[in-house]
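Each chain you see keeps its place in the complex, though not every chain is here.
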Amino acid sequence: MTPPSPVSPKTAPPAAAEPVVTEQLAREHGLTGEEFARLLGFLGRNPTLTELGITSALWSEHCSYKSSKVYLREFPTSGPRVLQGPGENAGVVDIGHGWVAVFKMESHNHPSFIEPFQGAATGVGGILRDIFTMGARPIACMDSLSFGELDAPRMRSLIDGVVRGIGTYGNCMGIPTVGGETRFHAGYNQNILVNAFALGVARRERIFKAKASGPGNPILYAGSRTGRDGIHGASMASESFDAESQKKKPTVQVGDPFVEKILLEACLEAMRSTAIVAIQDMGAAGLTSSIFEMAARGQIGFVLDLDKVPLREPGLSAYEMMLSESQERMVLVVKRGREEEIARVYRKWGLEVATVGELRSGSRAEIRHRGKVAAEMPIAPLTDDAPVYERPVAMPADLARRQQAPEVPEVQNPTATLEALLATPELASKEWIWRQYDHTVRTNTVIGPGGDAAVLRLKGTPSGLAMTSDVNPVYCGLDPRRGGMQAVAEAVRNLACVGAEPVGVTDCLNFGNPENPEILWQFREAVRGISEACRAFEVPVISGNVSLYNETEGRSIPPTPTVAMVGVIDNLGEMPVAHFRKAGDRIVLLGKDRAEFGGSVYLRLLHGIEQGMPPAVDLAAEARLARLLRQAIAGSAVHTAHDLSEGGLALALAESCIGGFGGGNEGAAGLGARIEVDLTPLDLFSETQGRALVAVAPARLERLMRLAEENGVPALEVGEVGGTDLVIAADGATLSASVARLHEIWSTALPKALGF
Amino acid sequence: MKCGVVLFPGSNCDHDVYHVLKHVLEQDVVYLWHEETTLKGCDFIVLPGGWSYGDYLRGGAMAALSPVMQSVREHAAKGGPVLGICNGFQVLTEARLLPGALRRNRGLKFECRDTYLRVERNDLDFTSCYRQGQVLRLPIAHGEGNYEHFPGELDRLEANRQIVFRYVAPSGEVDDAWNFNGSARAIAGIVNEAGNVLGLMPHPERCAEEVLGNMDGLGLFQGLVQPALRLVGAAR
Amino acid sequence: MRAKVTVYPRREILDPQGKAIRTALQRIGFAEVGEVRAGKSFEIDLGPVEPQAAAERVAAMCEQLLANTVVEEYAIEIVGEAPAGAKRSADEGKTS
């Protein structure tokens, strides 16, 4: 296209029928007085409505990270394997054999609460685009879900909708959902969390970036047409001047996984050519964030002709086009003269593609619509130099009280206690959820949902990739710093249980309103905890996402810094599983109990007490345990490895017995265990960290104990696999139940509670 | 043997089938784009799983009308082997190359899990590497795998021995509890009367390698591409 | 012309979805609900064309794509140009 002649900002006319932008309208767009003044300052005039919309989008918390930036700087983000840290669409780490892993996690909390199916589905769609935008083929997803109490209003249908949404999108794309977490807590009754993780792989040298360069290079638009999807500001701002708009409700974004699937294939095919300079998906704030961010990264200007943008319905205003969040759209910068070469690929796949603008030297953005200039602005002040705040922080006033050591009721009947815990949706099997996810497509899944970490083989290599997602919001609420550390430590532990060495972390930091100093304090402490732990384990944070303002009527969610960690297994030998596999195996407990109950499921789910200090996290001890597990597993000496987390030793043993139940395997009838420990019945439910269960053939026991000693990890042989019952002889009382019964309770609890 | 994996927009098990044929069984394999009007001289055609054209109307409905299916039809008419897996099975029924229809699972939910299949006949090339009555463990992953047809037609299928795989308990007994999608007569896979067009909902390509902990699916491909491995003395 | 098409599972065939919806409706207090059939519906713009011809074209669409006549039956209604505006309330609904 021929670039329209530049016009001086002073003369930029507001498009017809648009309201004059006032400070009031700016405030309705979420700009503070100072921010509006700042906008007027660098614009040197009153903004057009489109310019206001663009500014409100780019300066939103979501795009600008203005409240969180200062703290995120604390994360360790570099390391020998890191090829791309935070700042791109996703992070990139080297996983050997010339391959890299590209991964990221993102939240879609609010949309999922409004319309659970589409909200969750488009959340998955968004994170997948972040991955293939980098030139990687997505091979796995995980989902971390936080729901309210089942009896809270709409909760059952929210759960059903979210799970169907995640399943439908991933299943249709043919990308396995191999893991995740699900929790239920009153703190999420009015703000559920849907965090979606995706991982892709690519050849080391085939990574693509979203850094625009080369004045005169055309900007291409590919994928779905633009409609009025997800424009919230739009209707609000329009009503005042457009009778038509009264009818236009802010419309829910609807995902089309089929279009995303062909968009994925088309993008990967187009990327084989050398014509692509930069490529970026359209996520939140659609065209605006994608094009401005690309230009900002390349410190270059651009001109955009909105009349060229494919529309789903006629009559969209420039404002609406710039803010539309229609799904399954990409923006590409292509070498001048090679548009057709790229366009042909998209058309082959049945996708629309259009040249909508071009890069220009300088540092300004010009957006034209219907022969008028709808926006003409400098790019840096809206992006790199967007407002950053160091807001006040304050330790929650009630924290000291909540951290006081609670009265811990004794366990009368350990069997009944275990059964009661297994019957809670919190600890029951999540099979009802992950059955609805295709977790075997792409034929890489060695270990799918249900274990400690998922394991994928890396085709064409002897290696495997492991991944897990962890956080305990109750711990975080009682001590966000410890909670942050614990999330990282548990992730490392889960990876170690499949013999994987951690290579990178992505996070999704879900918190309340950062303008509340107590919430921001939680955020800062959690980030410090995560940073501290990542430094200790030498695992870099390579990407992530912040979701703030998860608050309703002044009530914030529990601090929920979800940590997703990826690990590498150099040689996929015989893999251990989390459940018992062979009668006669010796069971060894690694790590020492310290009778810790603060924030435990025992207190919370059975006694309604959410109080005390969460379990201490000894990072050095965790590192030793992880090394031991990796060494033991590498020698393929281990049949079973399962870490202790919520519910402590009793829960871990129960899970290891139940896991093999059913199917045609040896555990079909239920493979029990006889355990003898020098612990009180109560201690069986202590949540002391840094512990794991391992089961090995008798002949391998000695080697395991020697490895434990060498690594300085306390190890105790506690019993043997066999029989059809789980029997734990503790001080003064014995826990005894048939595996069949435990399985029945554990596997039916969630569907029963949901009533589906 | 030259194998062709048909690629519809929205197919997503195409790579998986290609991988098994090419890298596990070392066959000559090509992809056949949905707009192709020839089969590029392929001897064996596989319609892989996925969500062809989004499967918005009914699984396989739109794919059944694509140009390449005309050639597949002719190939089948000449007795050429055609295997439809999951969505591929749906395409074959929608194209009327196989009888019946696959409707939403009984529970109205997508089901991803291992199932146990009983080999009802091993006198087909497809099943010639299995024992008669052998129980296989194969994963399913579908929302519309509930096989339906009229009672009379089902009787005909039985009479013609067109039912090749049934969902059973690990013990090998037909048991409704192990028929997760509610298929009539526990039907997991059927063949046409001529015996050269097979469709099944479970995914043999997902359990054809040791590293995945299950090789039960490999035989289905071997039966066709490695005749040498066919069981001698199989009831044929 | 526009066509309104509805596609239902044939009566000889089980309709698990219809059963599920009936159960759900009864559970949330609509005890009066008897049999429920769950199907699909389509509205198709046909441009200018004679009703009879339109009906034949749409029947062909049903046979070839919109319905799987092995297990489904369809019904076609040809209506004039009047744009089917959003119908949200029962009353408006009845007038359609």
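Letters A, B and C name the chains as they come in the text, with residue numbers starting at 1 for each one.
FYI, a residue touches a chain if its C-beta (ideal position, glycine included) is under 8 Å from a C-beta of that chain, and two chains touch if they have at least 3 such contacts.
Everything numeric in this text was worked out from a predicted model, so none of it was measured.
Enquirer: I see a single representative of every chain type. Please write out the full complex as a formula like label plus count.
Expert: Taking the whole complex into account, we get A x1, B x1, C x2.
To be clear about the criterion, only the chains that are shown with their structure count from here on.
Enquirer: Please work out the Cα centroid separation of subunit A and subunit B, and write it as a whole number of Å.
Expert: 36
Enquirer: When the C-alpha atoms of subunit B and subunit C are each averaged to a single point, how far apart are the two points in Å?
Expert: Here the centre of subunit C sits 32 Å away from the centre of subunit B.
Enquirer: Return the distance between the CA-based centres of subunit A and subunit C, expressed in whole Å.
Expert: Centre-to-centre distance between subunit A and subunit C: 40 Å.
Enquirer: Among the residues of subunit B, which ones contact at least 2 other chains?
Expert: Subunit B, residues with two or more chain partners: not present.
Enquirer: Any idea which subunit A residues touch subunit B in the complex?
Expert: Answer in residue numbers: 167-168, 171-174, 256-259, 261-262, 265, 349-350, 434-443, 445-446, 457, 459, 572, 663-664, 668.
Enquirer: Under the definition above, what is the set of subunit B residues touching subunit A in their complex?
Expert: By the definition above, subunit B touches subunit A via 9-10, 12-13, 15-16, 19-20, 49-51, 53-56, 109-114, 116, 135, 137, 139, 141, 143, 170, 203, 205-206, 208-209, 211-213.
Enquirer: Sort out for me which residues of subunit C touch subunit B in the complex.
Expert: Its residues touching subunit B are 9, 12-14, 16-17, 20, 40, 64-66, 68, 70-71.
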